[in-house]
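The complex appears here minus one protein chain, its other protein chains still in place.
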Amino acid sequence: MIRFLQLTRTPIEEAALTAGASASAEFGAVIRFSGVVRGREGEAVIRGIRYEAFEAMATHQFQKLFDEMSARWPAVGSVRLVHRLGFVAAGDASLWVEVSAPHRGEAFAACQWLIDSMKQVVPIWKHVEPLEPS
Amino acid sequence: MIRFLQLTRTPIEEAALTAGASASAEFGAVIRFSGVVRGREGEAVIRGIRYEAFEAMATHQFQKLFDEMSARWPAVGSVRLVHRLGFVAAGDASLWVEVSAPHRGEAFAACQWLIDSMKQVVPIWKHVEPLEPS
Amino acid sequence: MNIPVHFWSYFRDLAGAAQGEVQVPEGATVETVLNAVYAAHPRLGALRQSTLIAVGVEYQGPSFVLRPGDEVSLFPPVQGG
Partner (left out) sequence: MNIPVHFWSYFRDLAGAAQGEVQVPEGATVETVLNAVYAAHPRLGALRQSTLIAVGVEYQGPSFVLRPGDEVSLFPPVQGG
């Protein structure tokens, strides 16, 4: 399984990532997920979210999730994941995930499992930045 | 709900479509699905697939599916769908679907429902093109 | 009234044409058209159980009552994506 992981402080270039995908006639289904910072947190309008990570552990835990995903869905051909760190403005993507597999059922299942699982175990935290500097 | 539908005889430009997405701080989840023609059909290696459509009905049925999707998941903010017609080489995308919604659960569910449903009702047919011209 | 009948995908090959026409009385149903088509093309009749039927751009069943100007489409299960 091809893996690509990036924790980055610069904007996620989704179009460039999409253009850089290695097309394959083996994998009939490619899912791409963009997680975008919303402009509200509960009732409050926000400027964005600052993401903090314990980077060494986050990298290690992502790789363990990739291992487990490959074991659960051996047919999955590739996974690419980019997560922003630092401040991300509302409307910008904080997470981008791509999973390719021979069939769409396993691509959807593996992608959803990966996102659900990372939210349980990868040490990244959100800090809401209110609209007015406090 | 924003809708975009295209039945096209030219390659699906996924990167350009991605770049053309209208970013929104309302919709925290964007799913993009690419269906790629695989290089095998059963045991046989193939050159690609020719897609035939009853275009007027296909367009109408897609719009009815968008109506139903909007009714089932009122929070979905946009759907864009591009389907290739004519010959599509193995390794190229024949279908591209994008669904955006406030949260990822509904984005994933609506996108999967749309793909499953179109395969039941939209009048498009595949004709396998074998590797050697027959 | 004359009802055009369109054949899609491999139904076109089985019918030997993309389009035919069936003459039916006013108030006839889709079933009347089907019976005429299957009498002319028995190989299509053999696929009756898996045939999808549309009038215009909507799916309809055999009991649908046709009006002048309606067009019927017959095709095998769809396979988009």
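Order as written gives the chain letters A, B and C; numbering starts at 1 within each chain.
We adopt the following convention: a residue touches a chain if its C-beta (ideal position, glycine included) is under 8 Å from a C-beta of that chain, and two chains touch if they have at least 3 such contacts.
Note that the structure is predicted; figures quoted are calculated from it, not measured.
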- Omitted chain - touching chains that are shown: A
- Message: In the whole complex, not just what's shown, which of A:40, A:103 or A:126 touches the removed chain?
- Response: A:126
- Residues belonging to chain A that touch the chain removed from view: 35, 51-54, 56-61, 83, 94-95, 115, 118-127
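Note that only the chains that are shown with their structure count from here on.
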- Item | Cα-centroid distance, chain A relative to chain B, in whole angstrom | 22
- Separation of chain A from chain C, taking each centre as the mean of its C-alpha atoms, in whole Å: 49
- Item | Whole-Å gap separating chain B and chain C, where each centre is the average of the chain's CA atoms | 27
- Item | Numbers and ranges of chain A residues touching at least 2 other chains | none
- Hey, what residues on chain C touch two or more of the other chains? none
